[in-house]
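Yeah, one chain of the complex is gone here, protein chain that is, but the others are all in their spots.
Here the chain labels run A and B in written order, and each chain numbers its own residues starting at 1.
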Amino acid sequence: MAIKDLPKEEYILKGHAACPGCPITIALRTALKALGKNVIFVIPASCSAVIQSLYPKTSFAFPTLNIAFEASAAAASGVASALKMLGRDDITPVVWAGDGGTYDIGLQALSGALERGTNFIYVCYNNQMYSNTGIQRSGATPYGAWTTTTWSGKKEYEKNFAEIVMAHRIPYVATATIAYPEDLYRKMKKAKEMKGARYIEILAPCPPGWRFDMSKTVEMARLAVETGAWILYEAIDGKIEFNLESKKILEGKERKPVEEWLKMQGRFAHLRVEDIEKIKKWIDDKWEHYRKIYSMK
Amino acid sequence: MKTAISYPTEGAMGKTGTWRVFKPVVDEQKCIKCYRCWIFCPDCAIEIEQFPVIDYNYCKGCGICANECPVKAISMEREGK
Partner (left out) sequence: MIVIDTANHISALAAKMARPKVIAAYPITPQTTIVERLAEYVEKGQLDAEFIRVESEHSAMTACIAAEACGVRTFTATSSHGLLLMHEMLHWAGLARLPVVMVNVNRAIGPGWNIWSDANDSMAQRDTSWIHFYCSSNQEVFDTIIQAYKIAESSEVMLPAMISYDGFILSHTSMPAEIPSQKEIDEFLPPFKPAWSIVDEAITHGNIIEPLNYAKVRYDMMLSMEKAKKVIEEVGEDFGKKFGRYYGLVDEYKCDDADYVIVAMASIASEAKFAVERLRSRGEKVGVVNLRTHRPFPYEKLKYDKLIVIDRNISPGLGGVVYNEIKGKVREAYGFIAGIGGMDVSYKDIERIYELAKKGKEGFYLFEVS
């Protein structure tokens, strides 16, 4: 579906508390166009919890249950079960959580909910750090990135979380990013039409966290895909299909140099040559891994 | 019975247009109605009628619309010029 044909209805109201140039509301706007109003969103402590603005007002014009940081998937399980007992299969429970509440503190509840085959969509918007508390490192922070708890750059690599989710053998796992709204819309729509546990992870470049100009948020997301730092794919019942740029790269298109992506972000400004080489190798190895999967089709 | 229930309200954080330093200005001649500025606005501050219309009450001046416009029909001008 072309961008101009996407539904015009908005479920986020103007005048919310997000930073200027925030990727989260870009993602949420597109996601809601696909999901519609028959949803119950579960939102843990995160930027999204704050973006809603202050009681007694909210900027979110759809049912939203805020919940404790580590608990979103457990809350979604409660919602899914309640809806089942109420006979409301027209309402979709959706978790809208950051990488902190997904990769780290929320992992246990998520793993449990996935293993139980909970009927919900879990969306992780990944800005690769604990954004809301002021840019601390998370399990999603890439090697070398500066954060307020990794002043000389993170020494560990990030988790390959979508694969952790795939190991739970759920019906739908997909990655997306804000630079490709038609792709995000399509994936959300597809997830909505399915039953069982569905997981979508959206790369969400954060201007204050990654240290880049707030006008470049969408460009950053696009560059992540074009350099191969972020890979777009979806797995239906475990069968992986690659999308758009990522598919072209697997079919032979050359990736843009990773340095182009790194040097746009202040969080990588301190990197030495050997760090950049390590990052490039990490990304190359990931592509080798997916090339093998792609060639086995 | 009191608990923390909030109701959808436009302008919950006030007129966030006051956050701006730079504001987007649309050159209607150049616009090709691709709707990219609309879909990428984090603040739902752009509507497409004949041309993109910016809601300056709420536009925070991030500049994504100007950056993403494929024909550079939007430029960022300093507020209070």
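The definition used in the following text is that a residue touches a chain if its C-beta (ideal position, glycine included) is under 8 Å from a C-beta of that chain, and two chains touch if they have at least 3 such contacts.
Please read all numbers here as calculations on a predicted model, not as lab measurements.
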**Message:** Among A:6, A:26 or A:83, which one touches the chain that has been omitted from the display?
**Reply:** A:83
**Omitted-chain contact residue, chosen from A:35, A:71 or A:224** = A:71
**Message:** If I consider the whole complex, including the chain that's not displayed, which of A:111, A:136 or A:149 touches that chain?
**Reply:** A:111
**Asked** On chain A, what residues meet the omitted chain?
**Response** 37, 40, 42, 49-50, 52-56, 58, 60-68, 70-71, 73-79, 81-86, 88, 91, 108-109, 111-112, 115-116
**Message:** Even though one chain is hidden, which residues of chain B still touch it in the full complex?
**Reply:** 1-8
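Operating definition for what follows: only the chains that are shown with their structure count from here on.
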**Request:** Mind listing the chain B positions that touch chain A in their complex?
**Result:** 4-16, 19, 33-36, 38-45, 48, 55, 57-58, 60-64, 66-68, 76
**Complete:** The chain A residues in contact with chain B across the complex are 3-4, 6, 10, 12-18, 20-26, 29-30, 52-61, 178, 181, 213-219
